[in-house]
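And now, chain A:
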Amino acid sequence: MGGGKTIGDVVLDLQGISLSFGGVRALQDVTFDVREHEVRAIIGPNGAGKSSMLNVINGVYHPQQGTVSYLGAKRHDVNTHEAAVQGIARTFQNIALFKGMSVLDNIMTGRNLRMKSGLLAQAFRLPSAEREELEHREAVEQVIDFLEIQAHRKTPVGRLPYGLQKRVDLARALAMEPKLLLLDEPMAGMNVEEKQDMCRFILDVNDQFGTTIVLIEHDMGVVMDISDRVIVLDYGKKIGDGTPDEIRGNQAVIDAYLGVSH
Partner candidate 1 sequence: MKLAEKVRVLAVSAGAVTAVMAVMASQPVMAAGEQFFPALVYRTGPYAPNGLPFANGFVDYLKMLNARDGGINGVKATFEECETGYATDRGVECYERLKGKNPPYGATVFQPLSTGITFALTDKAPKDKVSIVSAGYGRADSVDGKVFKWNFPLGGTYWDAADILVQHVGKLQGGLDKLKGKKIALVYHDSPYGKEPIPLLQERSKMHGFDLLLLPVTHPGVEQKATWLQIRQQRPDYVFLWGWGVMNSTAIKEAVATGYPREKMYGVWWSGAEPDVIPAGDGAKGYNALVFLAPPGQGQVHKDILKYVYDKGQGSGKREDVGEVLYNRGMVSMMMAVEAVKRAQSKYGKKPMTGAQVRWGLENLAIDAATIKKIGFEGFMQPVSTSCADHGGANSGSVQAWDGKKWHVTAGPYHSDLQIIRPIIRASAAKYAGEKHVPPRDCATDASN
Partner candidate 2 sequence: MLYRENGQFKTSYRADQQMLPILQDRIFMGLLLVFVFVVAPFVFSNYFFLSILIPFLILALAALGLNLLVGYCGQISIGHAAFMSVGAYAAYNLVLRVPQLNFLVVLVLAGLIAALVGLLFGIPSLRIRGLYLAVATLAAQFFMDWVFARVKWFTNYAPSGSVSTATIDIFGFQINSPVRKYLFLAAVVTVFAILAKNLVRSHLGRAWMAMRDMDVAAEVIGIRPVYAKLTAFAVSSFYVGVAGALWGFVHLGSWEPLAFSITLSLNLLFMIIIGGMGSILGSFFGAFFIVALPILLNRAPDWLGIHLSTAMVSHLESMIFGALIIFFLIVEPQGLARLWSIGKEKLRLWPFPH
């Protein structure tokens, strides 16, 4: 797949992550790594701790134990803002778009980190601020073109159909020009056609921009098709890790995962 693509070194390495809320243990001693330029999938039944995993990677949750190394820097827990600065972007399972804003503004927020003009420059709309705004608008327009949502620029996101909202969510993440992109069920609730589009976008991102992708997905067909390596979680524990082919043949995964209604 993705012919000629070269998988690089390990960029993200999680060691012995344990996370619990009150008495509930969401993750138990999970270890795995992500290599540069690969598409890494996390699968597992509902409540297996998949989203918690992403939340640990970009610092929304702070694990009680374990370390997260990103680009060689090893730390106990991640600061959300730092993660964003270092190029980690993500989309959300239950679309976390900014409901009160237009599609364009939503995607523009992805550029916020790169916009430097000061408060007064913005208030007075100084030429420097205006210029900066236009530069970033152009970058955002490229993302808009890439994801084919030109027609909806000025629409409030709340009015868009679900599939398009998912796409805007991705656009916002892409606008950050991330090195590592975390996708939390990007295809949930989509019809076949929409899923195909989304697959195409994900692979294009991976190919054209060389973005490393960590992906949670329920649709096994999709996962097996597009990912380079897969990790399987069940009840917060890792029960499998390897290429799609290896996972297909893993007995523990078959028992735990495929036994559950899939």
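Operating definition for what follows: a contact is a pair of C-beta atoms (placed from the backbone, for glycine too) under 8 Å apart; a residue touches a chain by one contact, two chains touch by 3 or more; residues count from 1.
How these were chosen: all candidates are chains of the complex that A comes from, given by their letters.
A quick note: this is a predicted structure, and the numbers were derived from the prediction, not measured.
Among the candidates 1 or 2, the one that touches chain A within this complex is 2.
Those residues of chain A that touch candidate 2 in the shared complex are 58, 60, 80-81, 83-85, 89-90, 92, 96-101, 105, 108-113, 115, 117, 119, 122-125, 129-130, 133-134, 136-138, 141, 172-173, 176.
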